[in-house]
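Here's a structure for you.
Here the complex is missing a single protein chain, while all its other protein chains stay put.
Up next is chain A:
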Amino acid sequence: MPPQVQQFVDTLNAALPLEGYLVVGAIMFAIGAWGALIRRNAVVVFMCIELMINAVNLSLVSFADYLPDAGGFGAGYAVLVIAVAAAEVAVGLAIVLAVYRSRKTVNVDEVNLLKG
């Protein structure tokens, strides 16, 4: 195998730096925040919040894998975050259903009364 090809293959097989995962997590968090700000449908707002939670989880797990002093405990925190996010989805969708029953809409721009 010629040396250039070997070098290219080595580059492809090399371990990635930590920044790669963190930047992906940051961009995904920003996309989720954007969606949570601009979308009108409450269900889509929930999906975007899930995206943000997943981005943070990705950062946690990559820190746990890369930092020597982390001891890999970030995966444990990630499991707890997944449990809390599941609870949040259950309660949030129940609230959306209750709002839909009383107001006939899930548009967050139209749901503007705390009582009524």
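Everything below uses one rule, namely that contacts are C-beta pairs under 8 Å (C-beta built on N, C-alpha and C of every residue); 3 or more make two chains touch, one makes a residue touch a chain; residues count from 1.
Just so we're on the same page, contacts and distances are computed from a predicted model.
Novice: Match the chain absent from this complex view to the correct UniProt protein name in "ABC transporter permease", "NADH-quinone oxidoreductase subunit J", "1,2-phenylacetyl-CoA epoxidase subunit B" or "Tryptophan synthase alpha chain".
Specialist: "NADH-quinone oxidoreductase subunit J"
Novice: Of the residues in chain A, which ones touch the absent chain?
Specialist: Missing-chain contacts on chain A: residues 11-24, 26-35, 37-44, 46-48, 50-51, 54, 57-58, 61-62, 64-68, 70-76, 78-80, 82-91, 93-98, 100-101, 104, 106, 108-109.
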